[in-house]
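Just passing along the structure, written as structure tokens.
A protein chain is absent from this complex, but the other protein chains hold their places.
In this document, chain identifiers A and B correspond to the written order of the chains, with residue numbering beginning at 1 in each.
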Amino acid sequence: MKPLISLRGVQKYYGDYHALRGIDLDIMPGEFFSLLGPSGCGKTTLLRTIAGFEDVTSGTLTIDGKNMKGVAANLRPTNMVFQSYAIFPHLSVAQNVGFGLRTDPRSKQDKAKAVAEALEMVGLGGYGVRAAHALSGGQRQRVALARALILKPKVLLLDEPLSALDKKMREQMQVELIRLQRNVGITFILVTHDQEEALVMSDRIAVMFEGSIGQLADPETLYRRPNSRKVASFIGKMNFLPGRIAAMGETLTVEVAGLGQSEVAAEQAPGGTAVGDTLIGIRPETLAILFPGETTDRRTVEGVVDEVVYYGDMTYYDVKVPGIDVPLNLSMKNLIGRPVLDVGAPTKVIWDERSLVVLAH
Amino acid sequence: MAGGSFMSTGGRRSLLLLLPPFVYAILLMAVPIGAVIAISFTGPDGFSLANYGAVFSEPINVRGVVRGSLETGDLSWTPGLLPRSVYVSVAVTVATVLLAFPVAYFISFHVSPSRKSLWLFLITIPFWTSYLIRIFLWKVILGFSGVINSALIGIGLIDEPLTFLLYNANAVIITLSHAYAPFAILPIFVALEKIDRSLIEAAQDLGENRFTTFLRVTLPLSVPGIVAAVLIVFIPTIGDYVTPELVGGSGGLLIANRIQSLFLQVNDPGLGAALSVVTMAAVALVSLIFVFTCRRWLRSRS
Partner (left out) sequence: MTRGWGLRIYALIYLVFLFAPIILLPLFAFNSGKIIAFPLQGFSTTWFEELWTRTTLHQAVQNSLIIAVSVATLSTVLGICAARAGALDDYPFKGSMIGLVMLPLVLPEIILAVALLVIISKVLGISPSLWTIIMAHVLICTPYATAILNGAFQNLDKSFEEAAMDLGESRWGAFRLVTLPLVMPGIISAFLIAFIISLDEFIIAFFLSGNVTTMPVYIWGLRRQSDDLPIIMALGTILVTLSIALLIIAEFFRRRGMRRAGIKDTGGLL
């Protein structure tokens, strides 16, 4: 399958400020793609470059095989949902949605029908006559979606569309956006700083830092096999332990502070390998407390409970283990009958070699 | 590729858009004022400081006239037009700003938001009526057989008309204060509106009463507005010659009248230009002193 959008060596300078440092990226038709990263990483700049609001300083950007150099925003097959939604306050909802149809050759009735259908699609059927400035945040976002999708773009660009909504609304809209994308079937490119959002909605995610792509992968790979400490700490929580690659063969021989030696598969080192000191990552949910009375034939290590944080459905424990400077953070589901340990209680932590990630420094 | 000062494509476009008004201001303001400055330094044989010499040597401009002597003990100094103008402008500014502040405070703090624009609208209406007409009105109000006198005589409060009302510096001060009132209210209002109301609540929570809260929180935070109001009233009033000519009489003439006559009647543009430059310098000096004093006062409190 040919990529719909291709970026090769894209650089963007604002005066002396290097905003995009050599982006190489292929986005496939029909995928839900996310640009994820902290503020200032360049994700919005990249989105606006695809949309045509920023010029590329060097490198190429092609959409559907055509080079976009010199092509203005209003002539590109992309449409954007802005962070502020940019709903025109002096027009009605229907006039907003039908705004881009001004030069469309269809008759007035056909256009009105299209507007009504677009509003139905986003769940705002019958809202056409309302004044646009009187809508709530969630409603405005839907109008912005309808307004963009009615033009049947090849790509829908979304600039932090959910950041202005409260938590409940956000979760609801996440589900709706996924549903919408599957119904319409076009490529969505989403910019967000919220890693949960990206994980939930995307087919693939590009994690960006300081103008470059750190890692590009599907959500599960990004979560389980981050290729660097930066990516690992940006997505989810992770324990970082100093370690050493002692030998490399069919498997890697790895020594981890406090945990001892183990053999790991090559795929558990997504950032690359070399013999020598390295950093090992372990996700909290891959560790477990061996409660009193339980047994296991997995490897364990002894420690003392340092802190307990009760979250309702989960309890997070910090366990101090000899040989490791920072306590291990792990999470346990609060199943029926499972006790909550006290601070200071001695305990055993179960761990699995398969959950180790060797991180490039 | 990289380097140079940062300017986005939108910035470049905005810069181009700003050019028409900017170039217009250069051509019609900066260049002419430059010409005035040039003329002030021009004598019959080219560059000369004669005009400035005349500014400071002619008694009418700055020096004024000193009568009497130390021995007889009745020394009196009639100042020249420039000091008198500065005095009048300062008086107008002080009167206007002092009287305006409570009104601005009232509208900002004691009027419901939906009514605020109505009050502001009412206050600015007199400003939009003809300036000249208003001055004529004050002439007839303050005149010997004018409105105030005829009203007071009619009621029986006085038998003879008051003479001190018109054709002197006081009349000028009253008229200008009335004319520039809205100029003073608006900047103070804007500054007061910007004050975060929770700051005032916090001060009261920490033990201040209404009056000390005003002194320690509201007033210092409104200083930018007060400074703006002072400058907006002070600077233009120096240049007013209409009011002095209509209500000032001979005792109320100001520096602008002299400048006007030098250009249009006496036809001595060199002296007029020099006098204009000196006047502007005086205005700038007084303004800077005021602004710096305010800054120092604010800084000394923090």
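Here is the rule we go by: contacts are C-beta pairs under 8 Å (C-beta built on N, C-alpha and C of every residue); 3 or more make two chains touch, one makes a residue touch a chain.
As the structure is a computational prediction, the values presented were derived from the model and not from experiment.
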Given A:K12, A:R147 or A:K230, the correct residue touching the omitted chain is A:R147
Across B:V62, B:L165, B:A203 or B:I238, the one contacting the chain not displayed is B:I238
Sole touch to the unshown chain from B:L49, B:I125 or B:V266: residue B:I125
Note that chain B touches the chain not displayed via residues 5-8, 10-15, 17-18, 20-22, 24-26, 28-33, 35-36, 39, 99, 102-103, 105-107, 109-110, 114, 116-117, 119-126, 128-134, 136-138, 140-141, 143, 145-147, 149-151, 154, 178, 181-182, 186, 189-190, 193, 231-232, 235-242, 246, 256, 259-260, 263-264, 269, 272-273, 276, 279-280, 283
Where chain A meets the left-out chain, the residues are 51, 53, 72-74, 78-80, 82-84, 86, 88-90, 99-100, 102-103, 131-134, 147-148, 151
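Everything that follows uses one rule, which is that only the chains that are shown with their structure count from here on.
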Between the Cα centroids of chain A and chain B the separation in whole angstrom comes to 60
